[in-house]
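Beneath this line is the structure, given in structure tokens, with notes to follow.
Every protein chain of the complex appears in place save one, which is left out.
Letters A and B name the chains as they come in the text, with residue numbers starting at 1 for each one.
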Amino acid sequence: MKLDSKIPSGNIQQKWDNYKFNAKLVNPNNRKKFDIIIVGSGLSGASAAASLGEQGYNVKLFTIPDSPRRAHSIAAQGGINAAKNYKYDGDSVYRLFYDTIKGGDYRAREANVYRLAQISNQIIDHCVATGVPFAREYGGLLANRSFGGAQVSRTFYARGQTGQQLLLGAYSQMMRQAAAGTVKIFPRREMLDIVIKDGKARGIIVRNLVTGELETYLGHAVLLCTGGYANVFYLSTNAANCNVSAAWAAYKKGAGFANPCFTQIHPTCIPRSGEHQSKLTLMSESLRNDGRVWVPKKKGDSRNPSEIPEDERDYYLERIYPAFGNLVPRDIASRAAKRMIDEGRGVGPTGQAVYLDFADAIAKQGEDKIKEKYGNLFDMYYRITDENGYKTPMRIYPAPHYTMGGLWVDYELMTTVEGLFALGEANFSDHGANRLGASALMQGLADGYFVISATLPNYLANAKFNSVSESDDEFVHARESVSSKIKKLLSIKGSKTPTEFHRELGNIMWDLCGMSRSEESLKKALKEIPKLKEEFWQNVYVPQNEKFNQTLEKALKVADFIEFAQLLVKDALERRESCGGHFREESTTKEGEAKRDDENFSFVSVWEYAGEGKEPILNKEELKFENLKPTVRSYK
Amino acid sequence: MEKKTFGITLRVWKQEQGEQTGHFEIYKIDGLTGDISFLEMLDILNEKLLKEGREPIAVESDCREGICGCCGLVINGDVHGPDEHSTVCQLHMRRFKDKDVITIEPFRAAPFPPIKDLVIDRSAMDSIIKAGGYISVNTGSAPDANSIPIEKAQAEKAMDFAACIGCGACVAACPNSAAMLFTGAKIAQLSLLPQGNPERNIRVLNMVKAMDSLGFGNCSNEYECEAVCPKEIRISAIAKMNREFIKANFASEQ
Partner (left out) sequence: MNFKYIVRMPFSSIGRKILMASSGLLLALFMLVHLGENLLILKGESAYNGWVDLLLSNPLIPAMEVGLLVLFLLHIFFGLWVRFEDWKNSRKRNYEVNKSQGGRTIGSATMLYTAFALLLYLVYHMIHFRFADHSMGFYQMVTEAFRDKFFVSIYVLGALALALHLSHGFQSAFQTLGIQHEKYTPVIKATGWIVSALMILFAFISIYFFAGFDAKLQYEQEKVLETVIE
């Protein structure tokens, strides 16, 4: 596998401008001759459809739900970063670049991240112009807040619904193009395979989720905007439809999969209440601005929190990380919580939680002020747990939330397959080993609105396209393989449901490859996952219905998750260092903190599919830090 | 800490794909606790049905935190269930008690054709947005975000209307299957923002026309929509739309 990241020449500030100047363009009259397939309608998919539609390309967009507006970007709460420096508190493009690289534990590509920081300002301008009602100051200008441990206030927000507002903004821009006829939307479709012809991605096979028919669509480029794979853990904050299938299909067709072990565990989620739990709910980490995290000092202390006196409480984040206190980055906060729970100091009925206490903040600022800031989160907590967070401390627990890993892409967002692009969370490019709060929305929109609209034309203008048709061997073969996979699933008629398999997979992944990983646990997982896979293909039950069949949809997703999990664990095993969200018990400092190993692991792991039953091949993209010197990430 | 469990009887609307009508099927389910969400209760039932080799109930949900707008059921006649201003996915079984009989129906409205059981097709709402629920601005052409100040109260009001999740509860609750609250919310949001001003006349005319042609009904000001909206969008959205409509018809040259 050849990994050419195609980083443009020049100093870091000029790379993007140089790229854009040197990129080839497509004549406006020729653009409508190009069919662009976009899979996924989240921030990156919707914004890519909008920007490419505006330029005049012929866009086809595919999405699983009934409406493109339901993509999971909608659930992001906190905000979106930009280096506007409206607060004049020392922010700059360079600082956002620095924070993102450092926050990612020096495992991201400098040029991509710098471009992201540059574009961040344009995103805010564009979103405001498209009618996103960001929070404002009394003077009428945009408000900012600090977020996720940043030392500047650079986060723009729309109450606790920033993701929703940004997505609806991008969705509306896409609908404008749909009205103009440049974008055609195909809802209730799930992509099941990609078709490569003459070395180029030329089409996709989708299942119409209502009729059950397999449909073939042809195009000159395929953009995967299919999000992350946190649902591999079964319980995560992701929506039920989030899956790895599209990315996995791409991987099997030759796209390198980068850093699959880089997963983010979000510290402030509502703990699970029992076996029935279907998903976990995240509460914005802005709660940590005012809430104090603690556990009892004594092990197994089952007293009511109000009965535990102040001196028997351990405000462990403030104790261990005095400089950042409760505002340490997500990976640090999550692991600290896990340590407390492993020590037997967890709270609540399951012992799998820590307290997030607002008593001090309420005493200082008054309940009204807290209500004003976080009212919707307290309501949500109350609805789920039946507990009043104003009166008794909330219980929180970390949960899988975001995945930094994804399809490997070059500077143009193209995967190792020509004409196959990956945008947003589906690619690996910008967050390294850990993502900072409020950066996912920034990346999704940067990729969709501003990057792809500049890089895709360069590909289209340079590539030579042969004509393709649905009856070409490659298409026929792809359809047949998908169809036989579905037939196989329907024919097994076993005794376990896809959800049961998914839950079992989740247990393996969470216990053995979750917040902390060791050689032993990972090797154990590598033994258990193939067993689960074998059992799945012998014993899964799917009702015999080839039309609208949600169990079949689920089975297809779980089948891919099981295969993918194997790769994730393998990557985690190979990366014998701790960095960002990836914590190897063998690689720690004396105090038990994560220890990065720049000498041996300053690279992107890019996994190459070698065929069914064969071990995947590890390729490496060395990371060069020409502007920032990797330092130890310390928040103490 | 062992919690007491309880059991309920469900009457669920079952409708085969392609069929014009359906029937109510009775299911019994035990071993519930108050911590289980309503949709998780349906998950448990569906798992049980699968185990028995029966076809599960088709029901949709996605984010399960009340923001994607995917879920939507009528539970004992309550759109989105008995909790006020929330979605079905946020409803928990602690709202019910032992031996309750719960009737579950899909959202019913003429422009929302059924697909299967509790799953319906709400794509008509996308068509309304397509008719003008946007601001025409090309990527990369926007001025600095702070070049136009917007009064805080006005921005907040726009946000109130923008909070719509497109679940269709307003349509399902309306005796006339009207989409006035949905359409009004988008029109109100965009007309409150200076960025939306240049297109305000053509927008309201086109969106109302689309809404009418898609088979959504008239407004009879019964305010059922406002009563069920999970995002508490107020009927002032409809008044605002009406105002915009009058202005566009009489004062503009559109």
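Throughout what follows, a contact is a pair of C-beta atoms (placed from the backbone, for glycine too) under 8 Å apart; a residue touches a chain by one contact, two chains touch by 3 or more.
Note that the coordinates shown come from a computational prediction; the quantities given were computed from them, not determined experimentally.
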Displayed chains contacted by the hidden chain, counting the whole assembly: B
Residue among B:V79, B:I115, B:I129 or B:I150 touching the omitted chain: B:V79
Listed residues B:E40, B:D126 or B:E226, member touching the removed chain: B:E226
Footprint left on subunit B by the chain that the document does not show: 11, 13, 21, 24, 74, 76-79, 103, 105, 108-111, 173, 175-178, 208-209, 211-212, 215-228, 235-236, 238-246, 249-250
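Note that only the chains that are shown with their structure count from here on.
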Rounded Å distance, subunit A centre to subunit B centre (Cα mean): 27
Residues of subunit B that touch subunit A when the two form their complex: 1, 17, 33-37, 39-41, 43-44, 47, 50-51, 53-56, 58, 60-70, 83, 86, 90, 92, 94, 115-116, 119, 121-123, 125-126, 129-146, 148-152, 155-156, 158-159, 162-163, 165-166, 189-190, 193, 195-196
Parts of subunit A lying in touch with subunit B, wherever the complex brings them together: 47, 50-51, 54, 65-72, 74-75, 84, 86, 122, 124-142, 158-159, 161, 164-165, 168, 171-173, 175-176, 178-179, 185, 187, 210, 239-241, 273-274, 276-279, 281-282, 349, 380, 383-386, 449-450, 453, 495, 497, 499-500, 541, 543, 545, 547-548, 550-551
